[in-house]
Structure formats: structure tokens, C-alpha cells
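Encoded as C-alpha cells, here's the structure I'll be asking about.
What you see is part of a larger complex, with each chain still in position.
Which chain is which? They are A, B and C, in the order written, and residues in each are numbered from 1.
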Amino acid sequence: MSSIKKFLFINRRAPYGTVYAWESLEVVLIGAAFDQQVNLAFVDDGVFQIVKGQDTSQLSTKNFSPTYSALGDYGVTNLYVEKESLDLRGLTANDLLPLKYEDENDNYAEKDSIQVVSAAALAKILEEQDVLLNF
Amino acid sequence: MSTLHTVNKSPFEKNSLEACLRLAAKGNTVLFFEDGVYGAMKGTAVADKIKSAMNNLTFCALGPDLKARGIDALAGHAGAIAAGHQQCVQGGQRRDA
Amino acid sequence: MKLGIQVSEGPYTHQASLSALNYVKAAVEAGHEIFRVFFYHDGVNNGTRFTTPPQDDRNIVNSWSKLAKDHNIDLVVCVAAAQRRGIVDAGEQKRNGKDGNNIAEGFRISGLGQLIEACIQCDRMVVFGD
């Protein structure tokens, strides 16, 4: 068995209504620190986690959406967003946080972390993973 | 006192909104809060269902929950008024569907 | 108006307890009477003094305790639900032979009758939960 595994964290829940989105992010950050290949998928209400303009100041709860912007620095650069889930919710990529990373292998060029993919494409990506964790 | 129905789950994840629309009587009010506020967004797969229910029901959504989720600008087909916690108390919240 | 509140989820996994807190605060400010807050199902987990949430996060248990103290609000944890989930006060500790207890300040453990009584006494019963 190779010592580096491909992890895919599948985020399915909206933020704030439940803690799953936030506690998933905590696992992602630890996973990245273990030098594994960590990828994220946003499916169903999980796409709401990365909607821009979140403001929890009236809710006495922590706004953790800025943390997604830090993922690139942890080497987490593949954020797959299912197109069917966006469509059902009337969202487009423009409604999402502008998540970027600097590509070490391309003279630190700034690139998009988010890839909008179809369900069929995502199904193939699932098959390529070693570890799938749902949140 | 008119019944106020509350919906706290996303209409894309759970069947709470559908049950509410089925069991609310004419003249009732429906309040979206917590993840239920996603039901107040324009242009979604459930928006038409709510629009047609507006003939019989009044809809509102909790402002702080809309803002937290970054959808206050995306929300608001006609009639879905954002309300604060204060207004909820006065409006008379009574959970039933 | 006399209001009764039921909280059916724990302090962190679901937003329910936070929603209930915000609702109760608004109701008190508006001059309504909170007859009782009844914690049922996983809601009993709001009544433990053993939580240590992160510094930058809300402390929901302490918020309930403070609210109870400031406005003399009756916080009741359901005994049957508490026994299944491990919320213990001094009486329960003795009754069930436990070696400690974890009830938070301002909470008391009692029976489901307290919920029914609230439903009977209050003009309105508001439930927060899953």
C-alpha cells in the first residue's frame, strides 16, 4: 500500500444549521497536515458552504467561510462542485467564494481551486479515491 | 390566533417544507428559519411551488439566518419578508409543520 | 404573553439551541414571560457544565445559565432523556449510584410532567429542534 492516499471529503450539508460543515473543515486541515492528497467535493446543500457574502454577526456564531480561502496554502487545491447541485439551487460559480491557489509548478501562478463538474464526472472521481469521508 | 408554521430544514435536503405546504390552512403564515431560509431563494427548484402557495399562505424568513448564509440578496420572491428575532416573537411563532 | 419553550437538540450539532436562546432573549426584551424552558431529546445535553468550547466560539451552556440567572427563568432537563444521555445532578447521582455529576448552573432535572404543565399553563408553546 502506498503511504500517500487520495482522500475525498464530500461535503453535503449547509453551514450553520448543523455543525457538520465546520467539523469537516477541521478534519480537512488535519488531513492536509499529514501530507496526504486531500480533495474536497461539494454536493447537495454542501454547495451552500462556499457561497460568498456570509455574515454571521447577527447570529452570535462564528463565520468560518474565510477558512476555505486558506485551503490552498495547505495544498488542498481540488475543490469539486457538482453542477447539478448548483442548478437545483439556482446558483452559478459567480455566487461562490473566489477560491484560488498558487501553483508551485507553474511559477506560482494564481489558479482557481473550484472546478464545477457534472454528477457523472464526479462519480468517476469518486472511483479514483482511496478514502471517502462524508460530512 | 392564526397558526404560524415554521420550517427549519433546507427544502433541498428534507421534506419539511412539502409537509408544511400540505398541512397549512388558508390564511396561515410560514416562517423560514435556520436552514429553512434556503426556501426563500429566488430561481431554485422549489421557488415555483412557493409562489403558487402564496395564494393561500404568507411567507417570511428570519433575517439573521439569511444574512449568515450569504443569501439575503438572493432571497425574496415577493412576499418573503425578512424578519428579526423580535418580529418573530410578536408575529407569534408556533411550531407545527 | 406567557411562553413555554422546548429545546430538542444539543448545544453544538444543530442550530436549535442557539435559535431558542435568541428567541428567548427577544421575548424577554419584548416584555413576555418565559414560564419554562424544557430540554428534551438531545436537548438535555445543553445542561452539562463540562463543556469547554473554543475561545472564539459561542458558549451556549453558559448563555443559558446567565439568562436563567438574569431573568429568573426555569430551565428543566427531562429526567428520562437525561438518564439515557448522561446528564446527572446530585439527586440523580445518588439515585443511580454515579461517582459524580455534571449539571450546569441554573438547570434542574425533573419529569415530563413539567413539559405538559408548560403546555397547559402557557399561551403558546414554541419548539426548537431537528
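What we mean here is this: a residue touches a chain if its C-beta (ideal position, glycine included) is under 8 Å from a C-beta of that chain, and two chains touch if they have at least 3 such contacts.
It should be emphasised that the depicted structure is a prediction, and the values quoted were computed from it without experimental measurement.
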Exercise. Counting every copy in this structure file, what formula fits the complex?
Worked result: A x2, B x2, C x2
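Keep this in mind: only the chains that are shown with their structure count from here on.
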Exercise. Could you state the distance in Å from the CA-based centre of chain B to that of chain C?
Worked result: 26
Exercise. How many angstrom between the C-alpha centroids of chain C and chain A?
Worked result: 35
For this session: Would you pick out the residues of chain C that each touch at least 2 other chains?
Result: 15, 22
Seminar exercise, completed: Residue ranges of chain B touching at least 2 other chains are 8, 34-35, 64
Seminar exercise, completed: Within their complex, chain B touches chain C through residues 8, 33-35, 64, 84-86, 88-90, 92-95
Problem set entry | chain B contact footprint on chain A (complex, rising order) | 13-18, 44-45, 48, 51-59, 61, 63, 65, 88-90, 95
For this session: Give every residue of chain C touching chain B within the complex, in rising order.
Result: 15-16, 19, 22-23, 25-27, 29-30, 32, 124-128
